[in-house]
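In this view, the complex is presented without one of its protein chains, the others remaining in place.
Labels run A and B following the written order; every chain starts at residue 1.
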Amino acid sequence: MQGYLTRRIAHSLVALLGVTLVAFVFVNASGDPAALLLPGDATPAQAAALRRSLGLDRPFLTQYGLFVWQAVHGNFGVSFRQQLPAAPLILSYAPATAELAVGASVVSVVVAVPLGIIAASYRGRLYDWLTSVFVLIGQSAPIFWLGLMAIWIFSLELRLLPPFGRGTLAQLVLPVMTLAWYVSALLTRMTRASMLEVLDQDYIRTARSKGLSWLPVILKHALRNAAIPVLTVFGLQFGELLGGVVVTETVFAWPGMGRAIVDAIKARDYPVVLATIFVAVNLLVDLSYGLLDPRIRYQ
Amino acid sequence: MRYALQVVCTLACVLVLAAPGAVLSAADTSVSIAQGIDAQTLDPQMDTLGSSTAIFSNLYDPLAMIDNTGKVVPALATGWKFLNDTTLELTLRRGVTFQNGEPFTARDVVFTLQRMMATDHPVLTHPWIADIVKSVVAVDDYTVRITTAAPDAPLLRRLELWFILPADTFQKEGAQEFGQHPVGTGAYQVGPWAKNDHLTLNAYAEYWRGAPKISQVTFRVIPEDFARYVALKTGAADIVVNLPPERVAEAQQDPNLRVEAIHASRTIFIGMNTWNPPFNNVKVRQALNYAVDSTQIVQTILKGDGYPNPSPVNQTTFGYCPTLTPYPHDPAKARALLAQAGYPHGFTATLATTIGRYLDDVQVAQAVSGQLETVGVHAQVAQEEWPVYWGAWLSKKQPGMYLLGFGGAPLDADYVMASHFDSTRRGLYYNSPTSDKLIAEGRRTTSDAARKQIYCQLQQYLQAQAPWIYLFDQQDIYGLTKRVVWQPRVDELIWMYDAKLQ
Partner (left out) sequence: MTARLRGLVRDPKGVASFALLLAIVVAALAAPLIAPANPLLQSLPSSDLAPMASGPGGARHWLGTDEYGRDVLSRVIYGARVSLLVAVGAVFLAGVAGVTLGILAGFLAGPMDAVTMRLVDIQLAFPTVLLAIAWIAFIGNNLASLIAVVALSGWASYVRIARASALSLRAVPFVEATVAAGASRTRIMLRHIAPNVMGPIIVLATLQLGRAVLLESTLSFLGLGVQPPTPSWGSMLADGRAQLDVAWWIAAFPGLAITLLVLGANLLGDALRDALDPRFEQRRA
């Protein structure tokens, strides 16, 4: 057990170092943050002076080494644009993203599990077919397209819901629903598939043929066994969910981490980009390892 | 189970339907303004975005402002006089307090300017100030003397963007804290700031001009054009910046909306790297000006919402020469000039453009490319993201033609000259001894009338030398709901003091 734990931590560290190195290479590859921060009438000399004061003229390895050293001590530098420490800054956007991700996850579980169960139970019939349509659209349609359609229909034409901003429950509805469609499509398929497998089992058939009512049988036996692979796959798809979050936040002007990092990349705000990657990767590595464990053990 | 589900659904529906009311019907004396990007910090010297400056004009006051006719009007300074060529003495307004009670005195002006000029902790705005201003001194509590390194005629106009900071408060809190909780003398003080979502400003009752009529101003961040438009239509935003031209007709027909357009201080042009052939030949540059028809571009691409301008100086700016004659659209003459220059079959070059940074920039570049094609010049449009474009431009690495916009405060001809043609400042892609001489003369001559003459000479010279393909001035279009009465400004500041509700 101890060996396993050390291995896991070692893996996490390696992944982290690798990701930050890659990110560091990227951010140093193009664009000059100093020129972007200064106004439109600044001179090349002024840009060079600002670069010096930000420490950007030092050799690549020195910069990277410094970054790693400081990161280990929890210091991710100061955002070039906002003059605030990068890590707390990016974490301040986390609640908004969490709201979206958790909201979408909850909605998709609430929607997908019953849907998957019903579809499996009535396999081949109308319910199943309708569920398939729902799933296919959710998986195939681009999230931003669904979001834009939602804004058009619900915000402009029907005037039911606000299309941007955060603060009220109403503002949460459209972004969460858009993001949830994709996630619940996935979950529905998974639930249905594993439900089908479970329903095929002999002991279920026996219980039903004995005349036991349908619902308690499902809930007691089928659900429990179906849950594990579902959760596993959900964990694996978390990286994709994050991508969906970025797009959703952009379309709905949701002030979360996804939008913040896209803005930071476009503005070459390196401290913020690196801090976000560090946080996001940590989260992802832990999650995917945590959920991948059973699979690794199978191997 | 089903019953429970129904109850939950009904509850949810009720909540959802009721809530928009809460969002969309703001308090009666509150106004929302939708922009595309949030302020990075509320420290006015550390954020160079135009949208942020618009916000700062409500939090802070400068010493003087420029009104829509180009006249310099008093703000925190009530009067000024030049003691000599290089010394400006300003009399400051008495009885002004910062929003936290700290009284405004000359010390604050000195502190602000010295922070801008400091070389050890460089601020981002006004990178030129250390070259222009030599020193600033408080003569007494309400008198300040600014000494410049050389005679600087545009100095008064430069004052508009020097937002005055409270010396004591700033030094006590430190820059980082101040940037989150700013204190100024402006009509509005800072309220809650939900980053990337909205910033609320509340009226400052003791404002020296008198309390503003609108008690609360909220700046909302809505990056999507479509969402901003929806915000306007539904009343969630009262003022929308940069209304797309295709929405103008519709907004004008909507009884709840109004469209305000103003001649912007920004000019769009095609610059050329005059150190590289073939652009080092003045005949080639002139030929390109004959080949391009900026009036047609304004008509077809911008649907008429623009002002063809034969000069590099914006038409709202002091020093614009109204007697300039534009290059007529003459493809035959263009071809003749090209032949004389040794390019009878034209040539190939790149035309770099930004993507979406200026309204219809890509479309304008393509239209120009199409017009140049008719005289044999094959201009390959290269679309570049702003960081890439600007990085190359500032390093003098844009190889051929480039589409760019320029303008804003100080609304003075010297500004564009210094930034694009002056070898002692930033004449990166063109400069010449003749234009340098005229520019220097315009900068140090104090009489307005004499300056205008010099700049006319300069503009005629630059027109003949054609370092740019002259295109047009932009038009700024704002969408407003009928409940707000507000006039846009040439300097693009969204100053809400003047605004009131119907």
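Throughout what follows, contacts are C-beta pairs under 8 Å (C-beta built on N, C-alpha and C of every residue); 3 or more make two chains touch, one makes a residue touch a chain.
What you are looking at is a predicted structure, and each value in this text was computed from that prediction instead of being measured.
Peer 1: For the chain left out of this view, which of B:114, B:300 or B:487 touches it?
Peer 2: Selected residue, touching the omitted chain: B:300.
Peer 1: Check each of B:83, B:118 or B:355 against the chain that is not shown and name the one that touches it.
Peer 2: Touches the omitted chain: B:355.
Peer 1: Can you name the residues of chain B that touch the chain not displayed here?
Peer 2: Spelled out for chain B, the touching residues are 224-226, 229, 244, 246, 250, 300, 355-356, 362-363, 366, 383-385, 387-388.
Peer 1: Counting contacts across the full complex, list the positions on chain A that touch the omitted chain.
Peer 2: Residues 11, 14-16, 18-19, 22-23, 26-27, 29-31, 136-137, 139-145, 148-149, 151-152, 156-157, 200, 239-240, 242-243, 246-247, 250, 261-262, 265-266, 273, 277, 280-281, 284-285, 288, 299 of chain A touch the chain that is not shown.
Simple rule for what comes next: only the chains that are shown with their structure count from here on.
Peer 1: Give the list of chain A residues in touch with chain B in this complex.
Peer 2: 30-32, 35-44, 46-47, 49-50, 53, 81-84, 92-93, 148, 151, 155-156, 159-171, 173, 250-253, 255, 259-260, 263, 266-268
Peer 1: Across the complex, what residues on chain B touch chain A?
Peer 2: Interface residues on the chain B side: 15-17, 19-20, 22-24, 40-41, 43, 46-48, 122, 124-128, 175-176, 179-180, 194-198, 220-224, 226-227, 230-231, 233-234, 236, 385-388, 390-391, 394-396, 406, 408, 415, 418-419, 425-426, 428.
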